[in-house]
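One structure coming up, written as structure tokens, with questions to follow.
Only one protein chain is missing from this complex, and each of the others stays in its spot.
Each chain gets a letter, A, B and C, in the order it is written, and its residues are counted from 1.
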């Protein structure tokens, strides 16, 4: 039985980790870390866990935690994991960091986009970017996994085959992404109140969102050269779900079958990536609560562009679910363990 | 492995049965019955099931189904199950009827409130009202289980201990219930359109809703005498969830501890009924997707009344989850099998 | 032209006052008071007012305001108006207080339910409870109007004819009320975040909500004797709207026509109270954005009870609209001026 500790267990991503790990046969949570709620019963913060979780919240002492658990999940704002991790800890436990600290290989890029100093640049090199479908083998051998961001996961998986197979010009990629409000976290801000979010849609972080360099770096690996993209996230009045609509100019004269073959080449054997049937558009309702990413595309001969689309649950494949998937790889388990529940609808 | 057939697999309750049975270790669905979608791929109707369900929809031939399955779920409008069931079928399979056909023991009451003739009154007597927490032993031996209605399940479990222990005058009971919109089904009606339901709350079926006699009958058994109540359902702009707020006059001078003891007496050992801590009000968000019913109460000395509250997911404990719970009892399985997933939030 | 000042102009009720007064022919706002946003452009806080309101927010100096305006609206938490008002101010301006400070005639009741000391008990006597449909003539002559609470307005108007005409036993009244989330205000609290409110319904303040004594006092005047009721508010995932479902035992053997005549007696000439046609239930969607209260009732011969229902927009008739209605009375204007816009749907 894998013993797991969570730092940031009372945020939405942390709470989703708790939900998923409670249904995992090979793991148990032994440390519910939450600086804001130390000594409070976890189930009093998340009443859905009443009678399912008896534990109280603990602090975020990573050293102490490392001596009691096999894997640490850090579901915290950027900066915390980098400020706590050290060699001693990494020798004792596996770390799956849900923050952005170890996703970007270039420390200057990280510091520029995130506006903070990186406290542990020495581990950036060894950290593995935990997009299992692409880096599966590397994850298995890692000590420190950088769990991908929500937008990057959905964006990258929607576009990857087209870039990798050279079907599109990567520098024409425009990603218009839409996210449910759980992505904004559980912090008490006026902008996230029901009456402000409901009956509203808006773009935010236009031409400056922090997930941009992460997407560009990963697409760059696929393209074999640096890539610059446009990325615009939007806030949608729903709880969960990310939808990506991405546009790019085609480099070749391709048919539906050609492009379908490219997607199948990379995803046919992937349990969590579902390439939909022709002309079926991904919708967030069909993946809610699950670790699936539904992807599809549409050719537009009028403009010589392709529209690539992807839908996933931002809290599952975009955060906690992918973290569990990474944990499964780290410990040699079936990659789908704890993640097989069908999407919930309605 | 229990082979299950579903009649009405493409309604919301039927689809929830599919979701739950896919996660059930001892059951598999071998017949997806849906008159409206015969020969269509089930996953094209419920795209969440893409790559999880390969089957096509079949008709609702109960005779044929009975020869291929061990248990039949009828998730259909009232009247259908009664019109199809016969001795031959009941000798071959167990039936869990999610409609109202066999819930009410008095056929005249059924015909008056539902406005249709009962086609199989001969089975009303043997049918067991499948409220597992109350009729557990009878269910185990049944051939035909009448799965309780959504409002009756939540109403009854919220009130039961107070009636059974004689704490309240049953004829003063007023039940004000609120339901998410999935309870209205997947039929294409203007009243259920997004723009009509959203930003709206309304009462409906005032002083005439069909669940009234069902609640009265069950409360009558608990009280040991006929009971007449007020019951008003409301439609709430959310997908899932029922909240019951029930009022009654106290017959005795009781303390919080007295009443708490009554609730504990009946529910302490029940996995799916959670009596909340003092002053914590049930909320539908804390049970979504699960088979839990959260109940609690508040004494009001000013009025000498008690307010009894309950929250559950109308599609799970109020329909498909309770049906699976009944199936587990019918086949001697752990009652919680397939129903242990924690509630999903947010 | 009436010059108006608003204390608390950046709360939801204050913002609704701004919206309504912008459309009022005889009034103009000259003071946008908001302690939290002093010196900030009002339109930067409420971007809907961009290019419609050029003013900056000012402080809540009631003395100074009184020398510049004809009417002051206090859309603030309880306690503030009472702490600021004095004889000098009341000699200069009319005050419409949207808080609870002057609604309850018994100061002990106020202090017990609100848990604060009343700072200006000397004005409780002269303050007029501004439910225009009942106290129209008194309002016209007032200096200080206590604008009714949202729940009390909807509850009282739904029940009033039955109590006044002696059709029901007032002490059997049970009010089950449901409110949209704007009623909870614009404060940044976790409980009011989109992800907490959406897909959820809950009761709150059970057997202890502060609007209870206000409803009881007003019903007591109608009954001619003290009244004790049960009142339970609920939070609904919608922005605006209050629905009241009220239950009471009938004292007389009455027909639909008898009760309809009672409602018509009090409301036939009222522009803002619409008694719906037989069997049509009030719904919040049909009054959104307007000053209407839709009421209706249903007799239940089985229980000898009546179900009384009312729907209104909590920010309009439940707050800012009623305040403007009171202002119109105070200044001898047409009572409907600025309030004639039809409800907005969808």
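By definition in this document, a contact is a pair of C-beta atoms (placed from the backbone, for glycine too) under 8 Å apart; a residue touches a chain by one contact, two chains touch by 3 or more.
In this text, all values refer to a predicted model and were calculated from it rather than measured experimentally.
From the options C:32, C:46, C:129 or C:151, the residue with contact to the chain not on display is C:46.
One chain of the complex is left out; on subunit A, the residues touching it are 174, 176, 178, 180, 195-196, 198-204, 206-207, 228-230, 232, 234, 236-241, 243, 245, 247, 281-285, 288, 298-300, 302-303, 305, 307, 309, 311, 346.
Residues touching the missing chain, restricted to subunit B, are 12, 181-182, 186, 188-190, 192-199, 237-239 (touch as defined at the top). Take subunit C: the residues that touch the chain left off the picture are 12, 15, 18-19, 22-23, 46-52, 182, 199, 239-240, 274, 276, 280, 283, 285-290, 294, 340-346.
One rule holds in what follows: only the chains that are shown with their structure count from here on.
These two copies of the sequence, subunit B and subunit C, are related by a rotation of 180 degrees on CA atoms, to the nearest 5.
Centroids of subunit A and subunit C (each the mean of its C-alpha atoms) stand 46 Å apart. Multi-chain contact residues of subunit C, defined as those touching 2 or more other chains: 195-196, 198-199, 237-239.
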